[in-house]
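As you look at this complex, bear in mind that one protein chain is not there, while each of the others sits in place.
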Amino acid sequence: MEFGLSEDQRLLQDGVGRFLEEQSPLEKVREAADSNDFVPRGLWDGIRELGVPGILVPEDFGGMGLGFLDAAIINEMMGRHVAPVPFVGTSVMAPIALTLAGSEAQKQNWLPQIASGDAIVGVGVTERIGVRENAGVIANNGKLTGKALFVIDWSKADVYIVADRDNCLHLVAPDAAGLSSHVLNTIDKTRSVGELVFDNVEAEPLPGANVNIVARMIDAGRIMLAADTLGAGQMMIEKAVIYAGERKQFGRVIGSFQAVKHLCAEMTAALEPCRSLVWYAGHAMDEVPDDASLMACHAKSHLSEVGRFVARTSTEVHGGMGFTDLLGLHYWFKRIGLDRQLLGGPEQVRLEAARLQGWAA
Amino acid sequence: MEFGLSEDQRLLQDGVGRFLEEQSPLEKVREAADSNDFVPRGLWDGIRELGVPGILVPEDFGGMGLGFLDAAIINEMMGRHVAPVPFVGTSVMAPIALTLAGSEAQKQNWLPQIASGDAIVGVGVTERIGVRENAGVIANNGKLTGKALFVIDWSKADVYIVADRDNCLHLVAPDAAGLSSHVLNTIDKTRSVGELVFDNVEAEPLPGANVNIVARMIDAGRIMLAADTLGAGQMMIEKAVIYAGERKQFGRVIGSFQAVKHLCAEMTAALEPCRSLVWYAGHAMDEVPDDASLMACHAKSHLSEVGRFVARTSTEVHGGMGFTDLLGLHYWFKRIGLDRQLLGGPEQVRLEAARLQGWAA
Amino acid sequence: MDIELAKEDEAFRAEVRKFIAENLTRELSDKITVGASAERSVLRGWQKFLHKRGWIAVNWPTEYGGTGWTAMQKFIFNEEMALANAPRLSPFGLSMVGPVIYTFGNEDQKKQHLSGILSGDTAWCQGYSEPGSGSDLASLKTKAVRVGDDYIVNGQKIWTSYAHEADWIFCLVRTDETVKQQAGITFLLIDMKTPGIEVKPIISIDGLHHLNEVFFTDVKVPVTNRIGEENKGWTYAKFLLVNERTGIAGVPESKRSIVRIKELARKERLGDGGALVDDPAFRHKLSEIEIKLMGLEFTNLRILADAAAGPSSSTLKIVGTEVQQSLAELAVEAVAFYAQPFQKEQLLGTSNESPVGPDYGVATASAYNFGRAASIYGGSNEIQRNVIAKAVLGL
Partner (left out) sequence: MDIELAKEDEAFRAEVRKFIAENLTRELSDKITVGASAERSVLRGWQKFLHKRGWIAVNWPTEYGGTGWTAMQKFIFNEEMALANAPRLSPFGLSMVGPVIYTFGNEDQKKQHLSGILSGDTAWCQGYSEPGSGSDLASLKTKAVRVGDDYIVNGQKIWTSYAHEADWIFCLVRTDETVKQQAGITFLLIDMKTPGIEVKPIISIDGLHHLNEVFFTDVKVPVTNRIGEENKGWTYAKFLLVNERTGIAGVPESKRSIVRIKELARKERLGDGGALVDDPAFRHKLSEIEIKLMGLEFTNLRILADAAAGPSSSTLKIVGTEVQQSLAELAVEAVAFYAQPFQKEQLLGTSNESPVGPDYGVATASAYNFGRAASIYGGSNEIQRNVIAKAVLGL
């Protein structure tokens, strides 16, 4: 047993982190956010060169064929730098769907394109978690009707993968007749979410789809969102510490006041143990299948709570500056906010965890 | 509308407070606690002289005929000084039972004795809140069988008032045949709680008893326990502030460290608004009957939580000294602990509040 | 204690309700219901109604156009307005500088300013904070040098809410650098049209423009615009801050939020189809906040009865903003997914399209996000704890 990252994993994470630090500084993030560009050309090209989109795509299809822990530590870096690029849908949930449920032809067609970064895939499974009044998708004679909300990586998608009411998965072309597609602007302007409305839309089923595969997509997505929050939270702590070390009031840096020191220490004590939790959840996806769903719920709900605490506290340390667009701290604050709600808020996820543990009906 | 204490009420509260401060200092409390004396002679005599036992007894029966707000502000002082004397059972719950449900003869017999402090009355209604496995009292042909736990003001009681399963109330003599009576030592050594086991015990019913009267006794008891916590909490804050102003570490009084200052400020901010809540609950018992039960639940559960926070935080400020018998801070800590659980812990009380609001079945 | 309303108070409550029923348009109250900011002009319209009725300056003495109400009437009025979703009027003139002017200003100043504040024709903003002076307000550096009958003001203010819509700004400026910080501050009233004043927007976390930076370059302010004495400004500033903190507790607004969240929790469905309000965990949280708010409300009533016996304004500010922030948080939890869409037009009330998700979801996340500022402004809650420790506890 070895509970830690391998040398390769460290190199991978450092590489992605360094790349984002250099290529996705706040000005770039702001530029992308202001122009609603969720696949900014230069940044996405670099991500492709690093092989990130194919992290989970099997090597046979041109990907890196790595595991969910690898994906999680990359997603941590994405959160750390509030990177405005597709990942959770395109590079994590879609490859699961295609690999586990796709026909050979579908795999041959899409997986290499995903691996190379040539294809963006929007993923719509939100209704499998909790159905809202008028949302949800029904398949009838191979045609889809209904509404899919909070489709992840919606922007510029080359194809959508959508789960219907019966846990079948469908590939839908963005220009399919009868499909109307709307952007959903969220508080977080660094990630793309959209809405699809289907009116008897032609779709191509993934033949092997079933409830377990949809569940696995959701588990993986949740772990990624937890990792995203971990990275974003870590950065918010670092920013608070830097700000506290620079900002002066009453003739001293505010970081010399015990009240501020302790706020920073509390954030650290709260977030640090989360790292291992996320790692284990990612690892369990590949190696401890019995634990995977429960750990995904645990990681998602716990990081949601700790992330909220860190987001608030770092903002508090920043005083008024934390609320300005100028400093941009709000990108992290909102990223953590959207992480919390996508693929099930903590209340929903805790209920599922209770069911998995046999505690709730 | 005048939301505040009257001049008379202030005088009453100050009077009781001053008396307890002088006559019930920590050494006296410790003496009583160590000897399991819950009606210490000198102290009780003084309480009688002040008319406290008869606070709620109608003037016709020799009492002061005052209201529940008056009783609550007295109980606040009892909590403040962890006074080892009967009150909640004898002076609050028993007079309610007798006044509302007693026959004329029963009133004539007991109310004047309560008012004068000649009679201590133990009150057993715990099973009306939540029945435990083998507890509960059944009346059969006027004889009682079963068990009453957590009887309040048990020690040296001249009579017990016990609620049976059907919400009838019974007067039971302590030397009745078939009654066995045991002390129940609790963590709080300043108040007396006991256990009564009935084996076909002769009892005298209060003819007017019904479920509403039992509920009123419980409501009143809960408000008193909330007031007790308010007073005890207030004292714990003051003690923390004094200790922080005296104790030196790193060459300064610890009260000059912001971490300690803020702990004290947080206690103050949490407890201060509770005062008005307890006042209103007491007032509602007499003047706003529709609000009374709900307010009793609210006051009880909220003061339980705030009290626990204050008890912990004050102890934390005291460092190791907070844990010693020497300083005696634990008398307050434990008094707040018992207040929390008597007549229903906050979980139970919140459930009842939800029912009263039509939120739960 | 006597919490029965007197007959005349009951009558007064009926009168307030009648006024609201007759004057508060559905359009306006709906905007407040979804939490959207009403446009400035609409707000002024509402202020006119109130002004006409003589109900504009709740706390002012009658001699200056105030209502002359009893504490209980004020309480009733504020509560009814909040529960009816009436717009909250801008506090800068009515609650902040107005009382400073009638308390410390001279007759000319009263004549010049009070009526505009009452009518809403003059909009004010607050020039207190500076980039280097937030919590440590007294360290402010904006400088005013006396030249003849004028002060020449140079420097910068920040966090100035609605400076871009204001006609006047009340400003703390440094007039003596050689003495203890607090002893060298002067309180000036400055016309925003004076040459040399530049206002730059600060876009805040909710993506909207409430806040500004205000720059002063050789701005000429007549000495007659000075409140009270030179270098005594800190006294007037503190008087205003205490007023501000008490208002910040925001009990009526939080009561309105509770009503809104309860409505919303009856509509929102859980995963299993039950109403959110039936979820014990949610109910427990809501109930805890409601009880805390109740304590705060009763405490405000207690202060009405006996100000001396009440807790400090710092306690009210801490508890009040904690309640506000918990409610904002709970609203986000309740709306779940639908708290996430950011719909600026719906938020500003400038769109006729229906929003994504329920309409009560529109402003939820923005309110939560911007609401985090509540523990910062008016003196951060950390500073309030310092104040309690020092002023209340003597630490």
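For reference, chains read A, B and C in written order, and residue numbers begin at 1 within each chain.
The rule is simple: a contact is a pair of C-beta atoms (placed from the backbone, for glycine too) under 8 Å apart; a residue touches a chain by one contact, two chains touch by 3 or more.
Since this is a predicted model, take the numbers as computed values, not measurements.
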Missing chain: touched chains present in the view: A, B, C
Among B:14, B:49, B:118 or B:347, the residue in touch with the chain that has been omitted: B:347
Missing-chain contacts mapped onto chain B: 126, 129-130, 132-133, 149-150, 184-189, 193, 195, 248-251, 254, 259-260, 312, 315-316, 319-320, 322-326, 330, 333-334, 337-338, 341-342, 345, 347-348, 351
Interface residues of chain C (partner: the chain not displayed): 279-281, 284
Chain A residues touching the omitted chain (full complex): 1-6, 9, 69, 241, 244-245, 255-256, 258, 260-262, 264-266, 268-270, 272-277, 279-280, 283, 287-288, 298, 301-302, 305, 350, 353-354, 359-360
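In this text, only the chains that are shown with their structure count from here on.
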Relative to chain A, chain with the most remote C-alpha centre: B
Centre-to-centre distance between chain C and chain B (centres being mean Cα positions), rounded to whole Å: 41
Inter-centroid spacing, chain C versus chain A (mean Cα positions, whole Å): 38
Interface hub residues of chain C, defined as touching at least two other chains: 382, 385
Chain A, residues touching no fewer than two other chains: 259
